[in-house]
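The following block contains the structure, expressed as structure tokens.
Partial view: only certain chains, each at its native spot in the assembly.
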Amino acid sequence: MSTMQAVAKMQAGPGFELIREEIPPPGPREVLVKVTATSICGTDVHIYNWDKWSQGRIKPPLIVGHEFTGEIVEVGAQVRANEPQVGDYVSAESHIVCGVCQQCKLGQGHVCPNTRIIGVDTNGCYAEYITIPVENAWKNPPQMAPQVASLQENFGNAVHTVSAVDMRGKTVLITGCGPAGLMSIPVARAFGAEIIVTTDLSPYRLDLARKVGADLALNPREDDVARRAQDAVRGKSFDVLLEMSGAPAALIQGLHLLKPGGEASLLGLAPDTLDNFDMNNLVIMKGITLHGIAGRRLWETWYQMRALLAAKVVDLTPIITHEFPLSRWHEAVETMASGESGKIVMYPGE
Amino acid sequence: MSTMQAVAKMQAGPGFELIREEIPPPGPREVLVKVTATSICGTDVHIYNWDKWSQGRIKPPLIVGHEFTGEIVEVGAQVRANEPQVGDYVSAESHIVCGVCQQCKLGQGHVCPNTRIIGVDTNGCYAEYITIPVENAWKNPPQMAPQVASLQENFGNAVHTVSAVDMRGKTVLITGCGPAGLMSIPVARAFGAEIIVTTDLSPYRLDLARKVGADLALNPREDDVARRAQDAVRGKSFDVLLEMSGAPAALIQGLHLLKPGGEASLLGLAPDTLDNFDMNNLVIMKGITLHGIAGRRLWETWYQMRALLAAKVVDLTPIITHEFPLSRWHEAVETMASGESGKIVMYPGE
Amino acid sequence: MSTMQAVAKMQAGPGFELIREEIPPPGPREVLVKVTATSICGTDVHIYNWDKWSQGRIKPPLIVGHEFTGEIVEVGAQVRANEPQVGDYVSAESHIVCGVCQQCKLGQGHVCPNTRIIGVDTNGCYAEYITIPVENAWKNPPQMAPQVASLQENFGNAVHTVSAVDMRGKTVLITGCGPAGLMSIPVARAFGAEIIVTTDLSPYRLDLARKVGADLALNPREDDVARRAQDAVRGKSFDVLLEMSGAPAALIQGLHLLKPGGEASLLGLAPDTLDNFDMNNLVIMKGITLHGIAGRRLWETWYQMRALLAAKVVDLTPIITHEFPLSRWHEAVETMASGESGKIVMYPGE
């Protein structure tokens, strides 16, 4: 078998195509992974829709997708014996970093300015096989379910967002219950949060939030969020805000509900720049610290993920709401785009 | 009723006595608390036994005891309206700190050099009533059980010990399963520990350790601790050591089992100075950080305790193994001294 | 002598008046301070001009001013022996905090929501005498010059802003060279900064910036700030931004010049809310941490100030550009309002 099935952006414009392609040989410092599961990220939907960001970044033809797991079936000539080997069950860090810049050398590889992203800048994982640099392969424990192993790239965003702030004994407001927001709920709990209140506009997602452990899940369209959220935390403000929605209104309300001296982690990207943002009263005079979150800490976040999953204190399976064979990618992507889903996993070769 | 029952050290030498004493009036910045529950600490046993430390520190006559909870029944003339008031359900921080030294002004009141300790330097809580500085009264939520509220002073030692180190995703070795060691188990879990292994010489205490959540509880007298502990953490060394026993052998073995770059919190006090302590290989060349732990952080630890108990992620009731009326103090203290107990709670006025 | 000279806001509207007033007796927990020097803050100019903020906050009649030093001449009945006493040479923390809220109990008294500010909410220090809570009196070493001792309240804003970020070996961009910006320059150096670049629109202030140690002082009206600032740091972005101006353009340019993974401390208050603020690209995707800064850390900042001044690694005297007797307050305030000054000190009783 020398060719494989893959889902690719073949030309500038909306849509993907199912193609057949040569199985790529690994470069000297790469490994070839047989993909067993791949999951869909919001970014993939942006590329599918060919939004403004995609138009500036994506160079077709490109196999898309960056969340996956699989088995190493071949390693390049310069892969060393103490690195991942054939037969290893791996997931991938999707950020290919340079390793030599100041960020990489100071433990901030997650913001390496030379980062290339799998499925964005290099061929991705909506395919039967993918080659990745050996440094990007992360060995999973054998008992981890493939659909969970695939999710880790995105789960890592949630873990990074939560871990940027001390959760021990804290009251936490999480604005936004998309996949990353949902996953942050059990992580916040596992790292010590006392009370977790979440918000979202989607009743479907609020139900999922309750299912994975939110103490209270509120809908700004229906609920008096400020009053009910504060009632849930003894009439006080929140110790911590995790902004996972990108909605400017959520960010601003979240900062209003944050206590003086509180901390916020911001993962959600707004559709545009912010207007009428009251930095004086929301941040400076309240002595707030804001953490902008990008990617995953290399490799603290991956170690934390492994522990959270191994200890079974985080169960991601309720967040996986749909599963498809890769050949039904179209249905999978459209479901993701609908907003009526948690994470969606696809299986190549089915 | 102007007199009260109390348990006191009446003269230099072993033993306590049950006495009747005037109910003390609160000073201008004090509150009078009607004690509803009080618990026994190892320190109380030392005072009872009149050990060397007690002989140097305790000035009889002295009502003993420093762990308790109760209701404020009177406040001094200078207690302000925003401070605890009559009717409040409180526990006490047992360290009366000066508030003006460098330690107090820099958030290190737990090591204030001017500290006086309730039941050690001032009359204690093995009594129907006690006066304490209003600053030492901590308001409990009404739903907290008195036997749990009483334990907080000691629980705070455990919380402080655990919180000195980042537990998130860590493997943790806890040497010593006395009350503080036992209480540290669910706290380590609540703050994110992945795997918790404990050691103790007492089968009774090892059973309690398993009951409150240890993944593995080993007895150095019977088990090959090094091998089995490392097996439990995938053949690696531990990320964190919590030394709660005071046994030199436990400290040394714990440091041997700690990974290069690991951290240890030390709460247990050794019976004597250490001999043959290999600082080079156990600490310096491994790049270990050791945290000496004293008291409770004022007031981070108390906020963390409140959250841990309110969120029900820590349940202290399995650790409370015996309850007595205060009049049966002798039986209670002897049980504590036997080592065959967890925490012991006494109730005045029964 | 039972009356004193003071400068006060006597009615709602612009301006101050020189008045004679009874010397106030200290309350039970207060001290009476004979003011030897007082300095002018931008806030005082706002109150003088009766801007919108002042109209909402200030209740005339009110003696103004909150930066000062002096000698304690009387203490209240409940001041304890281990607290400041008659004869002590003190400066004042201007924030009167409650001491009992969560912020105060967790080492965040600088954002106590119950804060009252001297000269804003209570009578101030543009006077021969002032009473303050004993907790707000900070003892100065005897050799400290009064004009320097008076400045500490404002100096503390600079020290707090700098100390919120690790300066060790860092390249630092400071936007804004008003008094706090100027004072932050030697502090950043003293705490380990490698290269310090500053910006301001005033040539007068840029000269002062060079005088107190900026490696490069740029004027956005005349210089290509981005190019020259980056040239000064080996063509890289900055490790740290200290925003001391409140100018939105400065904040935005500063964040552009900040490296991915960098940190910013924000002290300057903008004249209004921000429009077109690109949180995605300036903060989130770059993994930036922003620290809003209010007041001074109680009491870390004061200890740091004392050390910086005692070690003579910071010399504030070049920043003191004008001195007046208090009776010439009008000239002093107008000079401050002109922007052509550093700090201005006034001496009562001259």
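Per-chain residue numbering starts at 1, and chain names A, B and C are given in the order in which the chains are listed.
One rule holds in what follows: contacts are C-beta pairs under 8 Å (C-beta built on N, C-alpha and C of every residue); 3 or more make two chains touch, one makes a residue touch a chain.
The structure presented is a predicted model; accordingly, all values stated were derived computationally and were not measured.
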| message | Beyond the 3 chains sitting in the coordinates, how many copies does the whole assembly comprise in total? | response | 4
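One rule holds for everything that comes next: only the chains that are shown with their structure count from here on.
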| task | Call it same or different for subunit A and subunit B: same when shared residue numbers make up over half of all numbers used at their interface. | result | same
| message | Counting only Cα atoms for the centres, state how far subunit B is from subunit C in Å. | response | 42
| note | Between the Cα centroids of subunit A and subunit B the separation in whole angstrom comes to 41
| field | Residues within subunit A bordering two or more other chains | value | none
| task | Quick one: which bits of subunit A touch subunit C in the complex? Just the residue numbers, please. | result | 102-103, 106, 108, 110-113, 236, 251, 259-261, 266-270, 273-280, 283-295
| said: For a test of understanding, state which residues of subunit B touch subunit A in their complex under the given definition. | reply: 163, 168-170, 190-195, 303-308, 310-311, 313
| note | The residues of subunit B that touch subunit C in their complex are 28, 78, 80, 82-83, 98, 100, 102, 105-107, 298-300, 303
